[in-house]
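As you look at this complex, bear in mind that one protein chain is not there, while each of the others sits in place.
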Amino acid sequence: MSIPLNAYLLVGAILFSLGTLGVLMRRSVLIVFISIELMLQGVNLTFAAYGAFLEDMAGSMFVVISLTVAAAEAAVGLAILVALGRRVTEFYVDRLDTLRW
Amino acid sequence: MTDQIVAFTYLSIVASVAGLATILVRSPVHSALSLVVVVFHVAGMFVLLGNGFLAAVQVIVYAGAIVVLFLFTMMLLDLRRHETERTVHRRQIWLAIPIAVLLFAEVAWIAISKPEISENLKGAFPPQTIDELGGSAQALATVMFTDYLLPFEVASVLLLAAAIGAMVLARNPDEESLASPPDMIEDAAGTDGSSDQPEGELSETPATHG
Partner (left out) sequence: MVDGWDVLILVIKALAIFIIVPVAPLVFVLAERKILGRIQSRIGPNRVGPWGLLQTLADGIKLGAKEDFIPPAGDRVVFWLAPLFMVVPAAMAWAVIPIGPEVEIGRKIGLWVTDLNVAILYILALGSVAVYGPVMAGWSSNSKYALFGSLRSTAQVISYEITMGVAVLGVLVYTGSFSLVDIVEKQKDMWFAIPQVIGLFVFLVSGIAETNRAPFDLPEAETEIVAGYHVEYSGMRFAMFFLAEYANMFLVSALAVILFFGGWHGWTIPGIEGLTSVLWFMLKTLALMFVYFWLRATLPRLRYDQLMAFCWKFLLPLGIVNLLITAVLRLGWS
């Protein structure tokens, strides 16, 4: 444990902020999805780092739960995209505005 | 000690650069592949934290299932045609960058200035205990099936719901007709115009040759 906790948290912060930036600025639905996964990577790293430094298994447990949620989210989100793929041919968040008024 | 620092420096730099590539590259497929690089290097950091089990699970679930699902969907939807379009929101980016920078400043400030971990905050699993239990997997199991049994079961129900939901959503509405070919043949025979046309073409071809 020669690496300080701050270093891990900083990497987690970088990944999380990059993911946020990706969600906010990209137009492609798929890249927005991927950016959410990137945010979750940052969160997982933070959980695991705190868990290791607090010498508690709750950190690992939360990573496992977070992985489950990520898998569920990816499955449902991509299923929606496949269903959408029957109606439209382009996947840009600013063009998919049928439900907007 | 130094080898840990070298490993951490390498992992953190590559993870950050790959993270940047994930949100900047043009093609969604390249973005997904960059995410795989991030996943591997975060898994490497889990190993540095002494949690080999988590590293393996991270690679199996993220790299082996989630990102593969992404790539599978991309191939299914055939996204290559639209790669020439603009990739970022023109107006929204001026709001997105300040928000992301602000968020990063905030989280990084917490990360750097967090209070020292005092002894009375520490839990019941110091590295020695984990070694005595036989590894991180066994240590995780001792809490997963006792203190966190309910969250664990709820997570499994969530997965089941997501699996069923995904199947219902992605199912082809026209699948009923595709599943029973005999009906389709009958339908085709019933509508006269469509079944006659190929025969007409066939009879025409010898005529043109003759």
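By letter and in written order, the chains are A and B; residue numbering begins at 1 in each of them.
Please note the rule applied: a residue touches a chain if its C-beta (ideal position, glycine included) is under 8 Å from a C-beta of that chain, and two chains touch if they have at least 3 such contacts.
Just so it is clear, the structure is predicted and the values come from calculations on it, not from any experiment.
Engineer: The chain left out here touches which displayed chains?
Structural biologist: Answer for the hidden chain's contacts among shown chains: B.
Engineer: Out of B:G64, B:G123, B:P151 or B:G165, which residue would touch the omitted chain in the full complex?
Structural biologist: Of the listed residues, the one touching the omitted chain is B:G64.
Engineer: Among B:V14, B:A56, B:V88 or B:L103, which residue is in contact with the omitted chain in the full complex?
Structural biologist: From the options B:V14, B:A56, B:V88 or B:L103, the contact with the absent chain belongs to B:A56.
Engineer: For a quick check of understanding: of B:I13, B:M75, B:A105 or B:L121, which residue touches the chain that isn't displayed?
Structural biologist: B:M75
Engineer: Provide the residue numbers of chain B that touch the chain removed from this figure.
Structural biologist: Residues touching the hidden chain, for chain B, are 29-30, 33, 36, 52-53, 56-57, 59-60, 63-65, 68, 71-72, 74-76, 80, 134-137.
The definition used in the following text is that only the chains that are shown with their structure count from here on.
Engineer: Based only on mean CA positions, could you tell me how far chain A sits from chain B in angstrom?
Structural biologist: 9
Engineer: If you look only at chain B, which of its residues touch chain A in the complex?
Structural biologist: Checking each residue of chain B against chain A gives 1, 4-5, 8, 12, 15-16, 19-20, 22-23, 28, 31-32, 35, 38-39, 42, 45-46, 48-51, 53-54, 57-58, 61-62, 65-67, 69-70, 73-74, 76-77, 79, 81-82, 85-89, 92-93, 95-97, 99-101, 103-104, 107-108, 110-112, 114, 117, 121-127, 136, 139-140, 142-144, 148, 151-152, 155-156, 158-159, 161-163, 165-167, 169-170, 172-173.
Engineer: Help me check something: in the complex, which residues belonging to chain A touch chain B?
Structural biologist: Touching chain B from chain A are residues 1-3, 5-22, 24-28, 30-31, 33-35, 37-38, 41, 44-45, 48-49, 51-58, 60-61, 63-65, 67-76, 78-83, 85-86, 89-92, 94.
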